[in-house]
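In this view, the complex is presented without one of its protein chains, the others remaining in place.
Chain naming follows the written order as A and B, and within any one chain the residues start at number 1.
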Amino acid sequence: MIEILYALLLIPGAIIIEGLRRKTVARMHNRAGPPLLQPFYDILKLLGKEKFIYENAIFSLVPYLALFCSFFMLLIFPFSVIGFDFDFLVLGYVFILQDTIYIFGALASRSPFGMYASVRELLLMLGYEITFIIVLCLFFYNAGVYSFQNYDVEFAFAKIPIVALLAIFTAFVILRITPYDVMNAEAEIGAGFFSEYSGTPLAILDIAELIKNLMTYILLGFLIFGKTYALIMAPIFMIFYAIMLTSSARYSTLVTAKTFIILAILAFVHLIISGSLAV
Amino acid sequence: MHTTIYPIGPQHPSLKEPIFIKLHVDGSRIIKAEFNLGYAHRGVEKCSEGYLLDSALHAVQRTCGICSQCHSMAFLRTVEPMANIQPPTKVYLQRLVIAELERIHSHLLWAGIMAHEIGLDTLFMYYLKQREHVLDAFDELTGNRVHHSCDVLGTMKRSFGKKEIDFLLEKLQTIEPEITELRRVMEKNEVIVSRFKKHGMITKKLATELGLVGPVARASGINYDVRQNDPYMAYAIKELKVKPVIRTEGDAWARSIVRCDEVFESMRLIRKACEMIDPNEEIPKKKNLFAKDGSGFGRVEAPRGENFHFVTIKNNKIARLKLRTPTLANVLSYSRILENESITDVPVIVMSLDPCISCMERVAVIKNKKEEIWTSHELFEGKKHD
Partner (left out) sequence: MINVLNDVKKIKAERLISIASVKNDDGNYTVYYHFSWDKKPEIRQFSIEVKKGDEVESIMELFENAALLEGEMTELFGIKFIGNPYSGKRIFLAEEGGKKCTPPFIQ
């Protein structure tokens, strides 16, 4: 029962949580923000605008591929409607596949802004891909299982606090909070990747982005707090990231994250060498 | 070596006004920079031919939204001696108050935009919130928030009474502690310092060679401010002498600090001038004036530099009006300082010179009894007003 509700309320939930995020950011700025359903109005407006397409097949397909990746996460995640028993690494692949599709889209758009955006995004992916997979591996090693359906650990941060902190830091990059939004940096490259899309393709890309953000919040809640509390902790993580977006304290905290990353890599290597983790 | 052309195009999220900067880049490093102008030219030096003096003043005040009072003061500094009229001291003091308030609001807006370019959105919102107080003060003093055209030949439209001056002083009291805190952020925050220092260097030699004016020149060590070197209107009074802010580093950070410090200097001048205004005094009423034939010039210190007007009068009407705005003098340096920089520094460097493109292209709104909009076709055929 809860699975069907989850599948039906996915897109409205993504819209409302994005609206709440914008409101939180606006209250931090000492102003009243946009109405709660503002992302919905934005998407409606975009559906009525003219669209410009080039002859590339990749350029036309990219929005729909990105949406496919977002929906694929439904099959893996806890309250999966169909109940597939996938490995946890498939989720890592799907997250990273979505970013790779963005890079293809930026390169196919034949504009100098897109070219720069894709080069920077490639450099960024080299950085955070590794830590993301390490985080997933370490959490599941702690639980001792291989699939999301069997994940039974509650309050994992009590046992492996360092890995939990590492997960929180990696989510900064997945959510594209400002030092890491090199791909759509507004000032320098004119919102690089998204600058050539308009109309319906852009609306579909926005929906894919919203769903990915919601999945990130739920994933964090699921890994750190366990199956029963995942949905409740998602808004709390959203508020945390909205507040960190608006304060420049994040720069000094993210610098100390380097030490955690080194610790996590060392822990992973130790586990492999001592033979406890079957690779 | 193969270079790509990278357009900081006429439309770009980091530019507030349209200007086309064409960058030849190799990888991420800039080899050459060119610029194209003309996207906001509305052709009014031609349109003010044949206007009466009052209509021309009305047109000149609307050249730019942010620095409208400085254009009006430069025009009046030129024309009032030719019409042989000297307004009383209270009018001079009122004009000074409005001009210094305008300097404050222009610098606050600039600081907010710079913070937005490097991604610190919260700082942008905080700066604009302080600017709202200044705009409220404008609303109370002149009746309008942006194009406050309160100057008339020889006098002003409104006289400041006790209520307005108290409101203004209270607003200054509200914003002062906040601006002190924001200046501390500008000076000490590690993100701002690392992105502004050592980028966009203008040495003193380059500044003298190109004839740069304004805070850009003062941040490179040139000690030139029109209010100090060539005092006009109320700046000639001894208590209102201006001490300009000079820095020697010449990079974008030095320009930020110069502008932040000028805000404090302006607040000091406004408080001094408000003490000297007598709230009960009356200012003269508007009169029709007759100006002699001939030509004259005058200059004032706009928020962005030295603003120079040159006027030729014939038959009590304007025969030729030439504005040389500070951005026109500063824009040539783009091709020099953008070389050998990386693309990521371009928005910081472009905005640190504080370009006001509408000033540079000389625009104004024409409004006689009926509203007329000139098409470029009529402009080229030379349709004249009477």
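We take it that a residue touches a chain if its C-beta (ideal position, glycine included) is under 8 Å from a C-beta of that chain, and two chains touch if they have at least 3 such contacts.
Since this is a predicted model, take the numbers as computed values, not measurements.
*Asks:* Considering the complete complex, which visible chains touch the unshown chain?
*Replies:* It touches the following shown chains in the full complex: B.
*Asks:* Looking at B:Leu135, B:Leu210 or B:Met276, which residue reaches the missing chain?
*Replies:* B:Leu210
*Asks:* Out of B:Ser28, B:Asn84, B:Ser295 or B:Ser342, which touches the unshown chain?
*Replies:* B:Ser295
*Asks:* Please identify, in ascending order, the residues of chain B that touch the omitted chain?
*Replies:* Residues 37-38, 41, 43, 45-46, 209-211, 224, 229-230, 295, 297, 299, 306, 308, 310, 312, 319-320, 322, 324, 328-329, 331-332, 361, 376-377, 379-382 of chain B touch the chain that is not shown.
Definition applied: only the chains that are shown with their structure count from here on.
*Asks:* Can you work out the whole-Å distance between the CA centroids of chain A and chain B?
*Replies:* The answer is 44 Å.
*Asks:* Residue numbers of chain A touching chain B in their complex, please.
*Replies:* Of all residues in chain A, those touching chain B are 28-31, 112, 116, 178-179, 181, 185-191, 246-248, 251.
*Asks:* For chain B, which residues are in contact with chain A within the complex?
*Replies:* For this pair, the touching residues of chain B are 4-7, 12-14, 28, 116-123, 125-126, 129, 189-191, 343-344, 346-347.
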